[in-house]
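Here the structure comes first, spelled out in structure tokens, and everything after it is commentary.
The complex is shown incomplete by one protein chain, all other protein chains being positioned as in the whole.
A and B are the chain letters, set down in written order, and residue numbers restart from 1 in every chain.
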Amino acid sequence: MTLAFLNLTWPTFANGLALGGVYALMAVGIGLVFGVLRLVNFAYGQLIMAGAFALAYGSQWGFPNWASILFCFGVVLGLSILMDWLVFRPLRTHSPAVMLVATFAVAFLLQNIALLAFGPLGKSAGSLAILNAPWDVGGVFIKKIAVISVATAAGCLVILQLLLTRTPLGLHMRAASMDFRTARLLGVRANRVISGAVIISGLFAAVSAVMLSVQELTVVPAFGTQDTILVLAGVVLGGLNRPVPATLGGFAIGFANGILGGVLPSNQSQYLPSFLFAAVIVVLLVRPDGLFTRARGSVERV
Amino acid sequence: MSVVRRIPELLVPAVLILGTALLGLEVSSYLQAYFLDTLVKVAIVVALYVFIGNSGVLSFGHISFVALGAWTAGVLTVPRDQKLAIMPGLSHFLVVHNVGNIASLALAAAVGGAFALVVGLPLMRLSGLAAGIATFGVLEITNNVLTYDQSIGPGLNAFSSVPSTTGIWQAAIAALISAAVAYLYQRTRFGRMLRATREDPAAAAAAGISIYRQRLLAFTVSGALAGLAGGIYVHLQPLQAGGLSLNLTFITLAMLVVGGSGSLLGAVVGALALNGLFSFFSAATNTVDVFGWNLTVPSGTAELALGLLMAIVLILRPSGLTGGRELSLPRRRAVADLEKARATT
Partner (left out) sequence: MSALVVERLSVRYGAVEAVRGLSLEVRPGEIVGLIGPNGAGKSSTLHAIMGAVPVSGGAVRYDGRSLLSRRPEDVARRGIALVPEGRRIFGELTVEENLRLGLAARRARRNGGGLARAYELFPVLRDFRTRQAGVLSGGQQQQLAIGRALAADPDVLLLDEPSLGLAPKIVDVVFEALTQIREAGLAVLLVEQRAQRTVALADRSYVLANGELRLTLGPEDAGDTDRLVAAYLA
């Protein structure tokens, strides 16, 4: 481990920050939908996968980058809304466990659709891959995408924070995630709040898709699945029903993943998932409500 | 009286398993592979049912017990002269020790149960989403270790050279043992207490039932059954760590949920129906003959159909095809009505 810390360089640190930023966005995307629907969307990774494929095809078809990114946003948003209509809303009144298994099924379904449609070999992120070129920041070479990811994630989170605290829709979403029933009795429109959460969550999935497909280079049908599992762990680690702790949890696990993956020798880094999940389990045992929350009652609705 | 009435609860699943086995003996050896696979899936799904069905708590971790059972039975039965050839990093202890077929299955069950107990001791204190994520973590860790640790198995490679001792009868007997254990467990006091905690945790706790202990017991029993299923599985075909992870977790959970996670019958029906469908589509990847039509589907169709079916069943009928009910002989109306009246007040 001591050796590992000696290996920590600025580029590795930047990559850790970049992955942490993307995971934080994913955590918020998952957390927002959980807040209003009490539904853990396991299929979130497949939204990202679909977006990444859209990017790859966009660049294969010779779209300019801005058009590829727009195409990616369109695909992810469309799929989010479809998922909301076909799966989330019909399941709204079911138990959290049923909803989790159902989104598990959707994830599996979408992954296999991708396997059938795009094959197992995967595609390259295409023309956006040039963002992996380094920038010279005071003698330290840092990948452009790392800087862009951190800046974009920070920007998205600030905008979301403003939306949640400064607009009526944001206030309604926060209230709905605390007590949906009372919020409705006060005139908060359930459908609008749910649509708001689903759309923001979809937007963040699209942003994550762009960042991740540049960072990870190849898009395969399983793209995003492992990331989603880690983010879910991070979100539960932070505290599922609290936006800020959930974001911190997502960031922490992404940062740890990025840093440790960079500094550990490969005979240790291959066990990285084990270390991360062991840490998650330990935290869950000590603080079942999350690491970054004040001790209080369980957030689950019975 | 009640014991007699309850007999169909075990009898129907047993007849279904035996019927599958007998049918499997009649078909070509090419098709028999699908029947063997189905019987293994029945064993795994019944193992899942013992915990999930009775406790109502979701576990994503059971396939790690299957994997551990497979590794145990596999590593102890690969012929000694071939061990180092396929597992060059194998620890000395595992190189020099070998056991017979039946002993390897018993040890697979024992290791599965022991691992479930060790994992369950801390984890059974959790519930809800925390439990779901934690059991997921167990699956990820187990898979990660089995994939890279070459001192306990073949690592990334497939588990080849394991004697193929799993035939129709052995698979059927394993499935029957699982069903019988599941039945006996849910008939015991412990099984009924656990079901009480599923229906109303607060009332059960108030009645003096330790939710933690009852869940731990069911987790251990179901871990042992999962280990046994893993042993049977590795003696059937060369397994890879990657094949004993997310996908198998999903497929077996789908079978349990579609069949109806509330009953043993649901678990068996779900496994038979979905694996039948799954087998059909897998076979159709290499063209099957459907009433004179040659049907060929691209690979992945089986998983797609399964995912679609599961999503549809969950949305339209969340308690599963069997509605969570066991089959039992009809009771006298008056008694049933009385109980119904009691249940509603």
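The rule is short, and it goes like this: a contact is a pair of C-beta atoms (placed from the backbone, for glycine too) under 8 Å apart; a residue touches a chain by one contact, two chains touch by 3 or more.
All of these numbers come straight from a predicted model, not from anything done at the bench.
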item	value
Of A:I148, A:A190 or A:L285, the residue in touch with the unshown chain	A:A190
Residue among A:L8, A:L116, A:A154 or A:L171 that touches the chain left out of view	A:L171
Contacts of subunit A with the absent chain, listed as residue ranges	168, 171-172, 174-175, 178-179, 181-190
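Please note the rule applied: only the chains that are shown with their structure count from here on.
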item	value
Residue ranges of subunit B in contact with subunit A within the complex	56-58, 122-123, 125-126, 128-130, 132-134, 136-138, 140-141, 144-145, 147-148, 246-247, 250, 253-254, 257, 298-301, 303-304, 306-308, 310-311, 314-315, 318
Subunit A residues within the subunit B interface of the complex	40, 86-87, 90-91, 94, 96-98, 100-102, 104-106, 108-110, 112-113, 115-116, 225, 229, 232-233, 236, 240, 270-271, 273-274, 277-278, 280-281, 284-285, 288, 298, 300
